[in-house]
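A single protein chain has been omitted; all remaining protein chains appear in their positions.
All chains are identified by letter, namely A, B, C, D, E and F, in their written order; residue positions are counted from 1 within each chain.
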Amino acid sequence: MNTVNLTMAIVLGGLYATGFYLLLQRSLMRVLLGIVILGHGANLLLQLAGGSQAGRPPMLGDTPIGRMADPLPQAMALTAIVITFALTTFLLALAYRAWQLLGHDEVQDDVEDRRIRRLEAELAEADEDTERELDSEATR
Amino acid sequence: MVDPEPRHRQRRTRGEHVVSRRYPIGRAVRRLPMLGWLVLVWLLLWGTYDPGTAFFGIVVGVLVIWFFPAPPIATDIRLRPLRLGQLVLFLAWDLVVSTGRVAFEAIVRGPRVRASIVAVTLVTDSDHLMAMVANAVSLAPGNFVLQIDRANRICYVYALGAGEHATERVRREVLGWERRVVHAVGTGEQVRMVDRNHRSEVG
Amino acid sequence: MSWLDLFSAVCLIAGAVSCLFGAIGLLTFPDVAARLQAATKPQTLGLVLILLGSAVHLEVRYASGLILVGLFQAITAPVLAQLVGRAAYRAGSVRRDTLDADHLARRIEHERGRTL
Amino acid sequence: MLALVTSHLLVAFLLPPVAMRHTRAAYLVAALPPAAALCWALAHTAAVLAGDQPVERVTWSATLGLEFVFRLDALALVMTLLVSGIGVLVLLYSRWYFETPSGDAKRSAPLLLAFAGAMFGLVLADHLLTLYIFWELTTICSFLLVGQSGVSRESRRASLQALLVTTLGGLVMLLGFIVLGESSGTYRISQLAAEPPAGSAAAVATGLILVGAFTKSAQVPFHNWLPAAMVAPTPISAYLHAASMVKAGVFLVGRLTPVLSEVSYLPVVTAMFGLLTMFVGGWRALREYDLKLLLAYGTVSQLGFLMVLAGSGSYTGELALAGMLLAHGAFKATLFLVIGIVDHQTGTRDIRELSGVGRRLPWVATVAVLAAMSMAGVPPMIGFVAKEAAFEAYLGGGSVAVVEAGIVLGSVLTVAYTARLLVGGFASKRGTMPTEVHPTPAGMLLPPAVTALLCLALGVAYPLTDELAATYAERAVGGSGDYHLGLWHGFKLPLLFSLITLLGGLALAACNPELNRLRDRLPRPLQAQRGYERVMGSLERLAVGVTGRVQVGSLPTYLGIILLTVLIVPGSVLLLRVTPIEQLRWWDNVLQLPLALVILIAAAGVLRATRRITAVLLVGVIGYAIGGMFIVGGGPDLALTQFLVETLTLIAFVLVLRRLPARFTETPSSRRVRLPKVLISLAGGVFVGFAALIFSSARDTPSAVSREYLERAEEGTSATNVVNAIIIDFRAFDTVGELSVLAVAATGVASLVLSAGSARRRKHARSDRESRFTAGRLPGEGGGKGRT
Amino acid sequence: MTDPRASDGREETAVGAWFHSDAPAERWLLSGYSRDPRERTILLELVARVVFPTVIVFSVYLLFAGHYRSGGGFSGGLVAGQAFVLRYLAGGRLDDSSTVSMRPPVLIGIGLTIAVLTGLVPVLFGGVVLESASFTFAVPLLGKIKVVSSLFLDIGVYLLILGVVLDLLRTLGSGIEADIVELGGGSR
Amino acid sequence: MMGVVFAITFGLLCLAGLLSLVRLLLGRGTLDRIVALDVFITLIVAATCVGMGRNEDGSNVALAAAFALLAFIGSVSAARLVEKKESHR
């Protein structure tokens, strides 16, 4: 029961690839758009996971049950849409706050991590010093 | 609701007509058209036209109006259903014609299309009439209102496909729309004003 | 094919064509103001026609709702046109070279002269 | 036993407040629990010698096999006598040694007591895990005792070194214990001894356990922490690094001798490392000028000797071990305490500065000489008795002879540094001014005097010592031998060896200055301290290097790695084990095609967009088109929500974009960076699309759950819209959760956007409070704020 | 006929003031305060005055129709929220124009509490958490009216979402605007 | 017969949608894009209505109404705020 057809698979692939690429950027706004697009992709995937795409709305009444689209993934996608929306707005506010505080909205590298990378070089030097110190101590 | 500091309330912009809130019954009556509209919307949405739906429509309409009241306004509206119907029909026809013209311009002229911005001073002095005229004009052939100078009753109309006589043609069209609108919803006074103006133009 | 179907078919196709013309105008017109014309008028007409064409196939209780859709579109399209047009003019996105007459510019000149 | 151990720890826990106010009294209080333990042990001596072993057992966690089991046997008794006896003496000594107001004094009483308790528990343990627990406790106590207030760099370094080296050993040992326990099904030492495990598990366990023993007992190559730890105050060195803690390793090997009797390599390894340690320690001791360091290297050497004996596995060897344990405890404690006195009264421990101390402090010198005799193995001291037994133990041919020779050689070194110690510390030297000496308080001399007399007493009263040692040795090797500890065994080889040692040692001591000059010229390839520094240095470099490379601090990199992991881990499984997908088709509804086209074009447009608003609008197009997909797929509710949310998102974006620059301000990344990003994201897209195909073709029936929703919605929830029925009834809980997410997000947005203003307000409020606070104070005390 | 705004001292130039005003003569939308005339548009205000209550009615329809057709508390709340967005766009910051003037966080809190209580109330009647029940009344003239208890959950959802949208307008909308003014980012 | 009509209608609408998307991509101004988006949404509304007609199932009417409304509010907000941003410059 293959519920995903080739077109939709390509769409999913395209959405995810776009989302991933944007996610890997430094501009917070791009990252945010990436997450929005990924969210779209995930919601689409959820709906596709349900059943045949020729399904009719799951509204009881005229349509026979057998022809209806799977309601559960729809319900889940609905929840997911709202959650993604909530978090998107939060991230948006965060982008604004970052801009307000920093004057730009780029995600920069961690200062402390960079310090440690510098430390490595310093440490190599210091190590030589200790070796020399130990040598002189030994010949004392 | 939002802004804790009422600093923006210190003064009102001059020129605004402030209507007294002292007459509750009058206010309620003024709101009846709105209630009617809301109930109509409710019925159209449900698609079931029975007393139950209507009842709940009234309940919902009253609640909405009561919870979110619009500020009272001075403007009087006199509905003339026949004239209103005429207006709608005219509008529909105009829409078809305007579509044809825009389509023509789009396909034949395309990027080389010409236009004008024409100032038209309206006869009547009323917010909602002006808005309705603007609305109607915007639906009409190749025009839309770009800017309104409410204080001076001027509409600046952007008109597509204009030529030599564009200015005069646009002015006549806009005033024509004003006349139709005033006939449909204006007060007697306003109707007299537009008719007088129309006669002087034609005459 | 009944008369109703025929009516529906004409409405639908005319509506779709109208929409398409609008889209073509959107693409070919030189500036925002002109494109706005294309965006609002043929779209509104097209939508209304399509609503008519579709309503024929629906039960009354559903079809009545379509009236609302048409009304919404008719009321709101001009507002959008005015807002966008105004913004475009202010932002200088309306191409002056396509204009035969520009009373608004004249008025602004006039005001400026009066205050200075 | 449990009560005694607990009382140590409990008193130690309650002692600090007392120590704060009455420092000296605290030492006396602290001496009480070890004294009680000593009395208790002495009271049980007879019983233990008669073969009666008191056992106590408390279960901590049966599931984990975690128990406290204590047993007083001969070895435990020997060690208890040492630990508690010397503990009492050291605590009494400390009462005079520490200056009253110093922080060290306040700190040490409870810590020493806690250490005594841990040590007491350790020697009594009859359960591997019990043993480990107390073992680590002694490590921690030692860390704190050596470091003290940690003001000096040396003390910090030394304590850290001791901690790390011994903990390393401890942990490896724990691993060994677990291997032993898991393979044989019990952690009880007595049970293990009854049925000694054999095979590879036992062999591996032994190796691991020996690492623990070697580190704790300062065997080469782990020995160097011990001399470094000499930065500790002398009583602490005397107790920890001479009498008790460092013996734990030797004790462990002795304790486990019966358990590991099936492991054939044990004696070889212990002998090898023990002898090496004996030489290295002795050799270094001959070079040191600091009396304490000299003694410390001497201890290292002695520990090597003890380790050789502990691993011997022979009756006589174990006998010698028991004797030597007592002997070493007694004489080394004495010597440390004496050197403490010298240091305390003269202000120096340097051989080159000390002169004529023996004359000024005759009693002290006498005590020192007594102990030194025991150390050198001069009759009738216990040291001699034990050493005789050791020489006896390795009489024989082949490899045993090598060990014998090694012991003799090591003992020569011992005698030599003993002589160096006595002469250097107490003799009058030409060319050196007599050192100024303060008189010694009697209370300070008493403890070393007691232990010195003990050296003598244990030697003279050798039958008693022998009985004690024999009881242990019998248990250790599971049978008795015919050798007995004693002063006189006739003219036999051991006596000759003793003589050789003494004479050789004295000769070596005499020509030591020349030797030292020679030594200074020799290269030193093996230096334990340097090895330790190197290991720590490279550890730090490794840490910084690895962290610097792994933790690059760049968010895109992190996300890229996460994506790569997804691609590599589940992706490879999917790729490697793929089966052909059935029922492939291009579309289910033709309308999917144009919508798909719109989505893909818009997505490409987002990637290319340079203006923020353009990108946002294009994302909007994607959202609306997906809404279209939802309609096509039969999900009007979904589409409605999608449209509404999309519009709201668009509005929210636009609201914020008012404030941000029109274009993306990002610095364009170089091609080198962009290509991997493109590849990773493309691969990610392919993975998801591919996975969607594979997973959705894996199922062959419609969802049974969904069927139930469709069938039960109307009667169950009286709803015809099944999706709505799921949302507010069947799975209403999801909805409640989702609501809280919304509420939280909205609150968060408010706190972010509105916080700028409120932060400013708060700052004012705070500085107001602050100024009021400072204004209310007296002008003089403006500086330091309320500290505890 | 004189232009009252042409001589307004607040504006930098009269041209700017005139150029930026489409302000209607009356307050179509706002009862409380007057806003910068440059930001007013007669057409939008007038349309919003009609569309706003219409959309609210529509949202209430969605809330109640959700059980049977497309709609539900989410859609309803979101649509109502959009009505306020329109009002905000036409009239500027949301003022005291509604009878119930409630801070959005309070609205959110109430919505959440209602939703959770809907889950907990059945327990008081010996049911299971989140169990639903339906009651049918026959009312003369109006016919049968069916009330499902899970409707209250939907109402909670509706209120909460409305609160969230209002909060967004308060923060991302007015909050950022105020920020621009405070920091002198704007040209006014 | 009606099927063909519906197919043609859908086809034309899709074509129009793609054209508006092209305008959205080309720009040049933000306002152009906003207008294009508005057209795009209106086209989706139209397509939804056509779909309802084809399936003879009107349960999506509310959907269409909501879309029409949203397109308006979304476009107005974008236009309004773009305008504001310009005036804040």
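Just so we're on the same page, contacts are C-beta pairs under 8 Å (C-beta built on N, C-alpha and C of every residue); 3 or more make two chains touch, one makes a residue touch a chain.
We adopt the following convention: contacts and distances are computed from a predicted model.
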Margin query: Suppose you had to identify the omitted chain by its UniProt name; would it be "Multisubunit sodium/proton antiporter, MrpD subunit (TC 2.A.63.1)", "Dihydroxyacetone kinase subunit DhaK", "Segregation and condensation protein A" or "Acyl-CoA dehydrogenase"?
Written below: "Multisubunit sodium/proton antiporter, MrpD subunit (TC 2.A.63.1)"
Notebook entry, point to check: For the unseen chain, which displayed partners does it touch in the full complex?
Noted result: A, D, E
Checklist line | Those residues of chain E which, in the complete complex, touch the missing chain | finding: 103, 105-106, 108-113, 116-117, 119-120, 123, 127-132
Checklist line | Residue numbers in chain D that touch the chain omitted from display | finding: 59-66, 103, 129, 132-133, 136-137, 140, 143, 147, 149-151, 156, 159-160, 163-164, 167-168, 171-172, 174-175, 178-179, 181-182, 539-540, 542-544, 546-548, 550-553, 555, 557-559, 561-562, 565-566, 569-571, 573-574, 576-579, 688, 691-692, 694-696, 698-699, 701-706, 708-709, 712, 716, 729-734, 736-738, 740-741, 743-745, 747-748, 750-752, 755, 759, 762-763, 765-767, 769-770, 784-788
Notebook entry, point to check: Touching the missing chain, which residues of chain A?
Noted result: 3-4, 16, 19, 23, 28, 31, 35, 38-39, 41-43, 45-46, 48-50, 72-73, 76, 79-80, 83, 86-87, 90-91, 94, 97-98, 101-102, 107-108, 110-113, 116, 119
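The working rule: only the chains that are shown with their structure count from here on.
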Check: Hey, which pair has more contacts between C-betas, C-E or C-F?
Finding: C-F
Notebook entry, point to check: What is the distance in Å between the mean C-alpha positions of chain B and chain F?
Noted result: 24
Check: In angstrom, rounded to a whole number, how far apart do the mean CA points of chain A and chain B lie?
Finding: 48
Check: Taking each chain's centre as the mean of its CA atoms, how far is chain D from chain F in angstrom?
Finding: 69
Notebook entry, point to check: Residue numbers in chain F touching 2 or more other chains?
Noted result: 17, 34, 57-63, 65-66, 69-70, 73, 76-77, 80, 82, 84, 87-88
Next item on the list: Would you please write down the residue numbers of chain C that are in contact with two or more other chains?
Entry: 22, 24, 36, 46, 59, 61-63, 65, 68, 72, 75-76, 78-79, 82-83, 86, 90
Notebook entry, point to check: Tell me, which parts of chain F touch chain E in their complex?
Noted result: 59-60, 62-63, 65-66, 69-70, 73, 76-77, 80, 84, 87-89
Item checked: List of chain B residues in touch with chain E within their complex -> 1-3, 6, 8-9, 11-18, 34, 37-38, 41-42, 45-46, 50-52, 55-56, 60-61, 64-71, 73-75, 125, 127-128, 130-131, 134-135, 145, 147-153
Checklist line | Residue numbers on chain F that touch chain C, as the complex places them | finding: 1-2, 5-6, 8-9, 12-13, 15-17, 19-20, 22-23, 29, 31-32, 34-36, 38-39, 42-43, 45-46, 49-50, 52-54, 56-59, 61-62, 64-65, 68-69, 72, 75-76, 79-80, 82-83, 86-87
